[in-house]
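A single protein chain has been removed from this complex, and every other one stays in its place.
Chain naming follows the written order as A, B and C, and within any one chain the residues start at number 1.
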Amino acid sequence: MLGNTFGRIFRITTCGESYGIGKGSGLSVIVDGVPPGLNIPLEYIQNDLDKRRPGQSPLDSPRKETDQVALFAGVAQDGVTTGAPLGLIIYNVDTQDIHIDQYRDYKDLVRPGHAEYCFFLKYGEAGDWCGAGRASGRETVGRVAGGSVAKFILEREGIEILGYTKESAGVTAKEMSFEEIKKNYRKNDINCPDLEAAKKMREGILKIKDMGDTAGGVVEIVAHNIPAGLGEPVFDKLNATIAHGLMSIGAVKGIEFGVGFRCGSMKGSEFNDHPYLDQGKVRFKTNNAGGFLGGISNGEDIVVRIAVKPTPTVSVEQPSINMVTMTEEKLSPITRRDATICGRIYPVAEAMIAAAILDALYLARAYDALAKLDDKWMKLKAPKKSS
Amino acid sequence: MLGNTFGRIFRITTCGESYGIGKGSGLSVIVDGVPPGLNIPLEYIQNDLDKRRPGQSPLDSPRKETDQVALFAGVAQDGVTTGAPLGLIIYNVDTQDIHIDQYRDYKDLVRPGHAEYCFFLKYGEAGDWCGAGRASGRETVGRVAGGSVAKFILEREGIEILGYTKESAGVTAKEMSFEEIKKNYRKNDINCPDLEAAKKMREGILKIKDMGDTAGGVVEIVAHNIPAGLGEPVFDKLNATIAHGLMSIGAVKGIEFGVGFRCGSMKGSEFNDHPYLDQGKVRFKTNNAGGFLGGISNGEDIVVRIAVKPTPTVSVEQPSINMVTMTEEKLSPITRRDATICGRIYPVAEAMIAAAILDALYLARAYDALAKLDDKWMKLKAPKKSS
Amino acid sequence: MLGNTFGRIFRITTCGESYGIGKGSGLSVIVDGVPPGLNIPLEYIQNDLDKRRPGQSPLDSPRKETDQVALFAGVAQDGVTTGAPLGLIIYNVDTQDIHIDQYRDYKDLVRPGHAEYCFFLKYGEAGDWCGAGRASGRETVGRVAGGSVAKFILEREGIEILGYTKESAGVTAKEMSFEEIKKNYRKNDINCPDLEAAKKMREGILKIKDMGDTAGGVVEIVAHNIPAGLGEPVFDKLNATIAHGLMSIGAVKGIEFGVGFRCGSMKGSEFNDHPYLDQGKVRFKTNNAGGFLGGISNGEDIVVRIAVKPTPTVSVEQPSINMVTMTEEKLSPITRRDATICGRIYPVAEAMIAAAILDALYLARAYDALAKLDDKWMKLKAPKKSS
Partner (left out) sequence: MLGNTFGRIFRITTCGESYGIGKGSGLSVIVDGVPPGLNIPLEYIQNDLDKRRPGQSPLDSPRKETDQVALFAGVAQDGVTTGAPLGLIIYNVDTQDIHIDQYRDYKDLVRPGHAEYCFFLKYGEAGDWCGAGRASGRETVGRVAGGSVAKFILEREGIEILGYTKESAGVTAKEMSFEEIKKNYRKNDINCPDLEAAKKMREGILKIKDMGDTAGGVVEIVAHNIPAGLGEPVFDKLNATIAHGLMSIGAVKGIEFGVGFRCGSMKGSEFNDHPYLDQGKVRFKTNNAGGFLGGISNGEDIVVRIAVKPTPTVSVEQPSINMVTMTEEKLSPITRRDATICGRIYPVAEAMIAAAILDALYLARAYDALAKLDDKWMKLKAPKKSS
């Protein structure tokens, strides 16, 4: 397996899987690019991990994991970061044989919507059949822990990142300002800050759950107070690296910024965000572009939505194939499942966006710092005042 | 500027801008990871470049560029690749002072929907004001040339990649099979293989053009005959690297695979693609997932759609800001423009997808080759036949 | 801090420091690019860790660390690798306050030959003053554990890597064949397989130790049974990536392949290794080049030597500077130290070389696999037999 690292300067490298070797197994993240002198409370990271922890609501899988994070590297005797990479570990707890036995029962079967057929092709029978291995949602524990560090650093810069459920079970939340989203963030188990919509979503999802089925949705993430100028103009546009990070989350099937797919039916004069001066600063009257111009942040909020597929595990009999015998079989209904992951996926999305933004911030400052060595250019760069 | 390279093993590195230094300026791509022994006709690459060349239709900008590609490195005396990186160069032709003068007129102005404000922040007045520099659509010449090499190599594997306009000016093309798309590929200047829809789209776009405005759209790209097993399970899922590549194209505001955003309102039992055996091979009855399971190709066609924003240059007066004097001004209507880029962006999307797929193919084979060293594992890996 | 990852496909990412937060602190390595289906005994890795463990001989620092490695990710219930990244952790044991207090005494002082002045510049007072942090020799624990996995995989390919002390305390070991080196590998605490020389080296080093001083040396590493064709022709020559890896070990001040610096006074006709046919295979009569042609392995043993500086911690008073008060001070003699690290550095060098070779092997196979798709080229590639 390759590709367990995300980022260029701020980098997270993760390992660990759903069950692994059972006792003693865990998930870990090494976080490179952390500044020295930070006092990151473990509770801060734990809080982000708690957002994605299952077993907290009737909408979730009943799997019980405490997801307690421990920090074993990168801080000094006084608990302050030294600049060295952080090492964080979360040991698996719910590794009872009873669940592993259930996985063993259908380990050779293709479960519709799950990745084991592709894993079988890549890793053979030696691949991890137990709880989906690295294809499990449990893999995201490392992302959340690592991204939480990025969020902590960004908050010191005044940058805030909030995700919430925009749409599920046919219900769509109303338009809300960043402040409104923030006010009712995490006020309910579907994490929809439009409380009326939340109620209806919840009812809709539970109805679907009762039918033995699962619900998808759309999650919107807003990054607030972003400095203009982040991102590189060609392949590494900031919206491209954010898209990379978000699309690498298992359940995501689509990504759009600003008005997104609606832009396809808009005219240029409608879509263009018009600039104006706000206390000497360039701002834009609308944010159809979702915070970007040419892939570089323009100072407006970054607004991105992800399409979240319904959880594939359903309590309905489905067609399957036994990969070892290569025969068609039936997969029995499975009871332990998430009714939707919309209420638990947002911390993962927040983590990936935070990591991408912080990485871009480092690169922007690297380039700025060097560019500014040249006095002549410095002079030019500072926007001249009108005389 | 950073981030002018895309890919890990199959890599393209580009440079060049819209006008650059004027005479003698050009765009170039270095293509790493090309196998030896290939006879890639220059006409093959030229053909892809011609797809994106402006000035060929009333839908396009009238800029005249011949975009003639020359190959200066990576092949032997007999024209066959040696395994060394290819060097391709396309010199700018349309560098008349008359156009540069036009750009000079509004070089300090923010053009709505364009990137110069962000460039000004990053590169100051020394940045390239002429024709948008690396933020220009012209930058994509290098992508197309490099991606064309990837397409050529993939075609030898039987993999074909086709893009077409799915939606524009309020008209949506009907559902078509890969063969239907292929049959009418590039049959009209909006490149919509549903010929009825194409006619209506064209009319709608020209009407918008006459109003001094521009149209957006949705472009779908289908990659056919993809081997199952490409992509890495965590951060470098193949759909994630494809999303990275596509979102790095200037005009793209959204990306979705398979049913995409529609998945948000589907139930798990509806969304799941069910497997069956087709002549001893695992196939799926539907392709809601767009060719992926857990971010790894599952053998079905990769189906991806991009939201293309309307070209920002419009013949309508717009509010602006002079970045040097920091005063609000008006931007006059601009006449030389594309009515839409839907009919010219598809080769860029094809190029990025081809590059991402070939890169994943290399990585898959690297890993396979090593994994297969282990006899025991080899034996396991081959799916056992039922007795 | 950046740069805690080594490799492109086979990659090790490490974290952890000498003392860290004290209790609960540890060192960890995430190993990406491990094939599935391997049964890597923990004892194998532990054995490599034991080679570098201090406190085993009068030549070493008396620090007591058990360096017990635990595997928490990447293997299945049966202990076999799944293809997922391995997660290995080694908790610190010797974290008694008594030693930390000693470090606290001179935490603001520049210790000659140590890195804290540079760390102070980069990380300020928040940097890790305790036991040298990531600049400590203890950092290499992660390298050895990760590199051990590479060695295990390479051994299945028949590739063996052995390091030994070639020179120390003015004594030089005689020329030995790979078999001779192997026979007496690790037979003494200076790890010199020329047993006569070993005895003299040991005496010399202990004499230097008695003077309160330390000894340097030269360590040679031989990689045996290497396939020809590894390495990339330009920037990523295999000898270049090996040099990168070896020079990243703290104590290394020089690297040479084959005859190394002696080549400067040789003539071309003397230096050139002449080819001959050995049972239909190309071999070379001499190995002045140390196993490389144009940076690509030529099938002969890779022979590389590293210059190991004498341990900087000495029991002699030395000039120093207090970095906080910026005053000149004296650094008192320090007693807890290694007389030389020649007898403990070879597993680190073996690890880095193993990681570099395995990474090159993956890349070679990635490229081969793709190149071989082309039948025509395949035919050409197989060296034709004479008729």
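In the analysis below, contacts are C-beta pairs under 8 Å (C-beta built on N, C-alpha and C of every residue); 3 or more make two chains touch, one makes a residue touch a chain.
These figures come from a predicted structure and were not determined experimentally.
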Fill in: Hidden partner interface residues of chain A, rising order
8-9, 33, 35-38, 83-84, 153, 156-157, 233, 361-363, 365-371, 373-374, 376-377, 380-381
Practice prompt. Pick out the residues on chain B that sit against the missing chain.
Written response: 1-5, 9, 11, 13-17, 19-22, 24-28, 30, 32-34, 36-37, 70-77, 79-87, 89, 91, 100, 122-124, 126-130, 133-134
Response to the item:
Touching the unshown chain, chain C contributes residues 1-6, 14, 110, 112-115, 117-126, 133-135, 139, 167-170, 208, 211-218, 228-229, 231-237, 239-248, 250, 253-277, 280, 282, 285, 289-290, 293-298, 307-314, 316, 318-328, 363-364, 367-368, 371, 377, 380-381, 383-386
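We adopt the following convention: only the chains that are shown with their structure count from here on.
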Discussion item. Just the number, please: Cα centre separation of chain A and chain B in whole Å.
Written reply: 25
Discussion item. Using Cα averages as centroids, what's the distance between chain A and chain C in whole Å?
Written reply: 37
Response to the item:
For chain B, residue numbers touching 2 or more other chains are 233, 363, 367-368, 371, 377, 380-381
